[in-house]
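Below is one structure, written out as structure tokens, with a few remarks after it.
As you look at this complex, bear in mind that one protein chain is not there, while each of the others sits in place.
The block that comes next holds chain A.
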Amino acid sequence: MQCYGFIGLKHTITHNAALFLTLSGRSSKGNMAAGVLTGVRQVLRGPRLVSAVFSCHGQTFSSAAAAPDTAAAEKILNFPLTQPDYFRLSELFTLKDLFEARVHLGHKKGCRHRLMEPYLFGSRLDTDIIDLEQTAEHLQRALNFTAHVAYRGGIILFVSRRRQFGHLIETTARECGEYAHTRYWKGGLLTNASIQYSPGVRLPDLILFFSTLNNVFQQHVGIRDAAKMNIPTVGIVDSNCNPSLITYPVPGNDDTPVAMEMYCRLFKMTINRAKDKRRQMELLKGISASV
């Protein structure tokens, strides 16, 4: 009988160069803010929340002893932040791709959420049409942020409560080496983590919502919990969703299989690119992340 139980090894959390790198990365909040946000329209709450995230997100590791080449390590972490599109994510998608994947199709006029009105282009035969130019900008920002988080070794959690795409999202998460939660969300998963899991658990550093509503058309509990725990969120908001608590909302269709496959593909490619880039940089500088 194939055992699904986990028989793990006993690991103790060691203080090593990787932790030092993550920690030093966390301290540079100003650079992060400047580096990530581009374009004319800047979401004002974005930079403040991001900086708040990196200052408050509690990691109780004490700084390790000085790594052999701290300057190189710092450069690895800080250099990407100085470039607007370090991972060249704008070449991953075009406006035409979004259109062909039917990302612009929203719900009917009656389902429209008031706060989504700025993101809508208009409505045609009672169906809301999402402004793809805004979507492209937001998506670019979201992908950029995801790439930076993945570059710095952050934990990314894929969340969705749509049963139609649950399997697809879990597969995508597994293929990128990240985590997924497309099942029933138990009450205190984020807010009561030390009791739900074990005392020393590390919470996700970024949560991606592929659909912000749950099966009864209410906002997913994870959005509110992530906001409470200072965890940044990226969310695909359809025309019936509330984009308020989401750090990087991406207005777009979350019902069509084509659109969902496209999003999964895009996020997978970003995360893989970012991780490969990190490995490449470390090989170049001759530092190994894991001791």
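One rule holds for everything that comes next: contacts are C-beta pairs under 8 Å (C-beta built on N, C-alpha and C of every residue); 3 or more make two chains touch, one makes a residue touch a chain; residues count from 1.
Here is the rule we go by: contacts and distances are computed from a predicted model.
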- Name per UniProt, for the chain absent here [options: "DNA-directed RNA polymerases I and III subunit RPAC2", "Autophagy-related protein 101", "Sorting nexin" or "Small ribosomal subunit protein uS9m"]: "Small ribosomal subunit protein uS9m"
- Message: Going by the contact rule already stated, which one of A:His148, A:His181 or A:Arg273 would touch the omitted chain in the full complex?
- Response: A:His181
- Note on the structure: Answer key for A:Lys75, A:His167 or A:Lys228 versus the chain not shown reads A:His167
- Note on the structure: Touch with the missing chain holds, among A:Leu189, A:Val221, A:Leu245 or A:Met281, for A:Leu189
- In the whole complex, of A:Ala72, A:Ile129 or A:Ile155, the residue touching the missing chain would be A:Ile155
- Message: Using the document's contact rule, name the residues of chain A that touch the chain not shown here.
- Response: 1-14, 16, 18-19, 22, 153, 155, 157, 167, 170, 173-174, 177-181, 183, 186, 189, 195-202, 204, 290-291
